[in-house]
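Inspection log for the structure reproduced underneath, given as structure tokens.
Excluded from the complex is one protein chain; the other protein chains are retained at their positions.
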Amino acid sequence: MRTNLYFRRVAVIGAGLTLFKRRLLETPQELAWEASKKALDEAGLELKDIDCVVIGSAPDAFDGVHMKGEYLSHGSGGIRKMSSRVFVGGATGVMVPITAWYHVASGLCEKVLAVAEEKMSPARPHPQSVFRYIWDPIIEKPLNPNLIWIFAMEMHRYMHVNKITKEEIALVSVKNKKNALDNPYAQAAANITVDDVLKSEVLVWPVQLLDTSPVSDGAAAMVITSEDVARRYTDTPVWIEGVGWTLDNTEWTGRELAYPRYLEHAALMAYKMAGIERPNKEIDVIEPYDPFDYKELHHIEGLKIAKRGEATKLLKEGVFDKDGDIPSSPSGGLLGVGNPIAAAGLMKTISIYWQLKGTAGRMQVKKPVRTGLAQAWGDLMQASTVIVMRN
Amino acid sequence: MQKVGIVGVGWYGFRPNTREVSFREMMFEASTRAYADAGNINPRTDVDTFISCQEDFWEGIAIADEFAPDPLGGAMRPTMTVTGDGLQGILHGVMHILSGLSNVTVVESHAKPSDILTMKEIIDFAYDPIFGRIGAKNVHYLAGLDAVKYMKMRNARREDFAKVVVKNKRNGLKNPRASFASNLTENDVMNRDYVIYPLSDLDIAKFVDGAVVIVLASEEVARKFTDTPIWIEGIYSATDSTLELSSLGEAKYLKIASEKAYEMAKVNKKEIKAAFVDDTYSYKELQHVEALGLSDNAVADLREGEFEEGGKVAVNPLGGLLAEGRPLEVSGLSLLLDAIDYLKEGKAEKAVVASWRGVPTFTGAVAVVSR
Amino acid sequence: MSWDKVGREDSLLTWKDVMQAEEYVYTVGVAGEEFFNGLKQKKIIGSKCPKCGKVYVPARLYCEDCFVKNDFVEVNEKPYIDSFTVIYKDEEGNKLEKPQTVALIRFGNTKGGILAYVSEGEVDIGRGVEILEYKIPLIVRVK
Partner (left out) sequence: MSETPSGTPLKEEDLKKVNTVVYKPKAEYAYSAGQAQSKFLLGLKEKKIIGRKCNKCGRVYVPPRMYCDDCFRPTDEWVEVKDEGIVETVVASFISWTRERMEKPEIVGVIRLFPSSDRDWVFPGLFHRICADFEDVKNMSLFGKKVKAVWRENRVGSIDDIECFEVVK
């Protein structure tokens, strides 16, 4: 692995999002186009300037189209170009900009449109039923598992090992849904209290309704280019300086769920590339993956931003608030903005891009920011992708 | 483009049924052989990144990439999945290496169509949900539309397609991976009923189980593994448009991808003496050879035997998919294996490998490989 | 595992199951609304790119080259067969009682086209057709 000095410099110069909603009229192609068009407009480019397209989308069983990358290519501007889709479960959203990074850094591409889309609403009886098929088909699926079982098992183990209470964990949901009030794309922004969380519908104890992010339709896109293109089109490029991803083995039943070791490996890969030794000191703003409130804390520890079991301590000290030392999920995160799986990870990357560019509007954090991090998570308690950016 | 070396190759299966292994065990078989071929490397320490090529609905598992790392030795390492043909996985692997992210990258793809009980409905599920799923009695109808347009544009006849079938199935007889090789005559093919005009069942490659693992290494590192690496000089992929907006009758995706791949490899098309191109349907071989610019009139060259060994360019001299079967997303790597064997037998200096993702896609990848 | 395999039929199992949601309800999208509402009145609705002038059939929300929003237009260009095929057997090789003729119908010099079943008439590339039923796929008759 070469350190940062040897890599061609790669920058983000545009980003776009659609609304995140429980149900959208647009087809997946139209959603991909809406987000891609906005990203091109912000970058000041036209489609004919783009030479490669990278697409990210999670299970085909949601949108209801097999080989979904081929179907989405049209809406992502991929026609008559190199266009491919990457897929690492929920971690896909951050894998997309990482893939776009190596498309440019390898020299094969110069101006890449990176698009992530998910439409969960077509599946009946309920999108959650599609998650029955993510398990081992022979050993686990016959138990008719619901997706939330695995999160609840991880959350309960995390609470047990680190002696953390549901009241402390609920603070994350309160923080993120409040941050989302400043986000025009948000689906589940709300002013709630810890009490509201503890009174909400019990889904799979210890997970209750307000501990979770909603099912959503939505798309996100970024324009990622080489250094000389970036300098020609903007005087505030945001550089991709660290990328890292790791998949643990499939045997989630055979390991300590309280600590995401695979995320630690992914983070160290990205930190090594970006030249970061003390993440909790050198990173100004973070967007850790938060499909569930406890997961933000679980990931903050895996990212080495907090010691094991101590994320809640810093949370209660306000370190992760919008005006804290290390603002976490200033966008409102999946809990507040929504969770269209692949697009969710890219939305969080875009949030960091806008923070570093200084154009996050009402979501802009107080402190000056120079280094930001976005992280996504996925598969069977097993995958993490990390991207580090600087302005 | 800076060269990237293929330093290890492993495969398992290429049989209509591989009941004795689960798909994970089949992946482990192929990767064990690839790592031995690369000079007994240990994936846990010697490999930087791992790429798997698979699709959920071929596997019958949602988020099927979960199962990629373990059988490759990629657990707790950077493993990712590209949902595309194995050759697109090689393209991503080349980018990992040229970007400086890795020195050694492993690319894998596997297929178990024998596990799939409703293949027709799953292929139908890939068509546009609003305008493409017309409930046709045979889901390969798009190949029929493409073939008829090709026949008109290049005035090809059914006999020409029969020649391709006979050539490839015969060439496959000497290939250990060719379960469908056979000694047929043109009449045998011409006497078959049409399945979809103008194609008979012999004109369509059957599905086959199989797994292939390829070990890639950067130019400086490649020689540490083997002193006879096969070099990837240029590689690119391209996608046309939707069913009704793509060009029928010609393979524009391969035209675009090959021009870029030749430019990267700085190779003149005339130098290429061996081509391993997708022949999922017999007519596709002719259409693809023209799109690759290896023949201005594929029908005429075919009739004059120019695509046999010793002709202008040997096309699928080891049988292609018609002889080896179509292992879903492994198809591109199956053709790459043939190219590597052919180069290692010293039968050519350079070869072109061209894959297509099959109906209903308009996506293909092209690689220029050399000894 | 390479060295440890059994081949005995009864010690190698398979496990039957499915991977399917019960049903999918797809919305046809913004352009689809215009197209399908037009289809109900036996009209073919396309969309025109304000920048390059290309007309897409069926209507698409955006131009695939210019990537700008299209304007919806009614298409009155003549429908013709761009390509066709005849299905004689299904995937398992069973012969159909009545062969099924599928065609891609394009409209004058517009871009794209619509899949159709040909109910009668001698098909060939370029032949004009008459639309008998306005639905997806179209049902057409060769003129």
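For clarity, chains are labelled A, B and C in written order, and residue numbers in each chain start from 1.
One rule holds for everything that comes next: a contact is a pair of C-beta atoms (placed from the backbone, for glycine too) under 8 Å apart; a residue touches a chain by one contact, two chains touch by 3 or more.
Owing to the predicted nature of the structure, the values given are computational and were not obtained by experimental measurement.
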- Note on the structure: For the full complex, contacts between the hidden chain and the displayed ones involve A, B, C
- From the list A:E167, A:D195 or A:E251, which touches the chain that is not on show? A:E251
- Task: Mind listing the chain A residues that contact the chain we can't see here?
- Result: 16-19, 21-26, 31, 34, 38, 41-42, 64, 125-126, 128-129, 131-132, 136-140, 142-146, 148-149, 152-154, 156-157, 159-160, 184-185, 202-207, 217-218, 249, 251, 253-257, 354, 359-361
- Message: List every residue of chain B that touches the chain not included in the displayed model.
- Response: 18-25, 28, 35, 42-44, 57, 60, 69-71, 73, 75, 112, 114-118, 121-122, 125, 129-130, 133
- Message: Touching the absent chain: which residues on chain C qualify?
- Response: 1-6, 11-28, 30, 32-33, 36-37
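Definition applied: only the chains that are shown with their structure count from here on.
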- Item | Furthest chain, CA centroid comparison against chain C | A
- Note on the structure: For the pair chain A and chain B, the C-alpha centroid-to-centroid distance in angstrom is 33
- Determine the centre-to-centre distance between chain A and chain C, using the mean Cα coordinates as centres, and give it in whole Å. 35
- Task: Please list all residues of chain A that touch 2 or more other chains.
- Result: 27, 61, 64, 74, 79, 130, 133, 137
- Query: Could you say which residues in chain C touch two or more other chains, in rising order?
  - Reply: 17, 19, 24, 26, 28-29, 32, 64
- Query: What residues of chain A sit close enough to touch chain B in their complex?
  - Reply: 1-2, 6-8, 27, 58-61, 64-71, 73-74, 78-89, 95, 99, 101-103, 105-108, 130-131, 133-134, 137, 243-251, 261-262, 265-266, 269, 378-380, 382-383
- Task: Would you mind writing out the residues of chain C in touch with chain A in their complex?
- Result: 15, 17, 19-33, 61-62, 64-68
- Taking the complex as given, what residues does chain B use to touch chain A? 1, 48, 55-57, 60-63, 65-70, 74-84, 88, 91-92, 94-102, 122-123, 125-126, 128-130, 236-242, 245, 252, 256-257, 260, 264, 357, 360-363
